[in-house]
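Before we start, here is the structure in question, set down as structure tokens.
Of the protein chains in this complex, one is absent; all others appear in place.
When the chains are written out, they are named A and B in that same order, and each has its own residue count from 1.
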């Protein structure tokens, strides 16, 4: 054992002396081979361009830093007040006014009369029903379509897949009513689809005549909102370990089985999050319905608009608005819960990985 | 306040306890959902001393360092830097230098801007900044890279810049949080030497060095504080801890010793029916104890103390062979110089060790350490075989502390 330590001692001493001595004499800081050979070690985390901090937080929870100092926490609270005050002035207070006005009929006083009136009207009940079934239908459609398309992009990759994903991002940045405008040209009475039909069969008019019905709105909403489902799904799929799929298929599982047992469980949180978001957005959708321009399709947002702007019946508009807010906000709360659940799951796996690397 | 020429100042922990909120963690979980990351921690780092905090992950060592930096607030106790109670001070007023595992260089600043950042923050006169940046970069050998961005540097180079940045503000206290663990093994030993050199050049700076790597701690530290389960387990010079560990945990975590359960007789101990001689018996006769023998001090063949068993596993580690020998149901590790012929599994062998190489520990001191942690260090030791033994030998010579510690 004595020789073991004797053997390695000079080597260790050399190591200590050489790099620093060389450095001083040549003035060439780090040995050049280090900068080349150690390149892979240079970026310890995967450095995605555009991401701020590719490295996850260090293993120690960051919570404690927020605990420092009681007076500090008061200061922090004070700093949040200015933006909240702005929000309160331009949004929360106006929202309160809407609720308040819904209890003030034009005749004056405070009563539930506007609610009774609105709830009694056939138009409101129909609008409520139309809104809900279109929203639910569109959500289901988006989920199915979005799942299938995202599945293919992620797991049956093709050369243009990246471009398609990019296109979806661009698609999301356009306003919704453009879809209705486009559908007019495609499925309108003199549009593309009917044109192809009449050209092919020689008939006087084509079979497509659904644009001014709720089905037209449904189609437009499915088209417009499907990318909102695809995006979180693609993100979830990219986190899925392909080794899992390979392992499953090497064990002889067929695609349908892999989808059901491996991919679907992984995608469920994203599906739930995307689905509930789309449901809220469909409930609130206005542009598509407005551009459809059909008297037969009235949704809650449309009713708010027509009561307020066309009829100038503000209390009624406010009542409808309150109902619409109640539905959407509660659904949105649900969405936030879903996202918080899945999000926390995601970060916990992330920090788990980090602590494994770090400690 | 002139922090520029910080007088050498030590660090003192006075019964420091840190508890975290409900978020998960590895420490002991308390009744109200919090868990204690550091429990009544007492430690004094002398001015100019290098103190390593050594322990497995979750032992509280990083928490202790962050309590000095001000990133965690103790629930009780005080932290002093020099004579100053800094417990309630925000981090930016503590006058410390800190280097962390992931470097945390500002990616949007050039190397020189990174190093100058602290000087500007402390309002060092403009004319002085350039000189001090150059000085710090010179000291860490990064002067030629001043105009680069961190992303253009290798891991080792980034770490040098991080050290230069911390040193530029001339702190009295330097905190190093696993500074080498993001580097690969080869680079690590180079940086270790570099850190030792830096400390020789700056003898007044007190260094608190957090690591889970015993080799780093043994190489660099004047003293090592061993932590486990949020508590200080042991503290002493490297030689002291290595040769005369006071707890089972230290014995297994530092250097991965053989720990044999023995019963104490008068003048010797009894292990699995065999009488063994030990140099000093400071445990009550009749009590149970743990006999600690370093694997490299166990040899093949008969000797002063002989153990007989069968070979269970043999690992070839280049210059040495590690033998795992089953002795009466206990596995004894022996590191022997490379054997001409690899012994066959199941072969009967005799092992021996000298009486003065064995240390007797009272039983029941930090037993958890023999579990997975021991396995972990085993793996680490395998990765850098000759290290621990060599390092201890080397530093005993280097520091002139060699001598007869074993007494």
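Going forward, contacts are C-beta pairs under 8 Å (C-beta built on N, C-alpha and C of every residue); 3 or more make two chains touch, one makes a residue touch a chain.
Definition applied: contacts and distances are computed from a predicted model.
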Matching the hidden chain's UniProt record against "3-oxoacyl-[acyl-carrier-protein] synthase 2", "NADH-quinone oxidoreductase subunit M", "2-aminoethylphosphonate transport system permease protein" or "Heme exporter protein D" returns "2-aminoethylphosphonate transport system permease protein"
Looking at the whole complex, which of A:83, A:109, A:202 or A:265 touches the chain that is not displayed?
-> A:83
Determine which one of A:101, A:121 or A:212 touches the chain that has been left out.
-> A:101
Write the list of chain A residues that the hidden chain touches.
-> 43, 47, 49-58, 62-63, 65-66, 73, 76-77, 79-80, 82-84, 86-87, 90-95, 97-98, 101, 145, 148-149, 151-153, 155-158, 164, 167-168, 170-171, 173-179, 181-186, 190-192, 195-196, 198-199, 222-223, 226-227, 242, 245, 249, 255, 258-259, 280, 283-284, 286-287, 290-291, 293, 300-302, 304-305, 308-309, 314, 317-318, 321, 324-325, 328-329, 331-333, 336
What is the set of chain B residues that contact the non-displayed chain in the whole complex?
-> 3, 69-71, 90-98, 100, 102, 104-109, 117-118, 121-122, 149, 151, 162, 165-166, 169, 175
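Basically, only the chains that are shown with their structure count from here on.
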Hey, how far is the Cα centre of chain A from the one of chain B, in Å?
-> 46
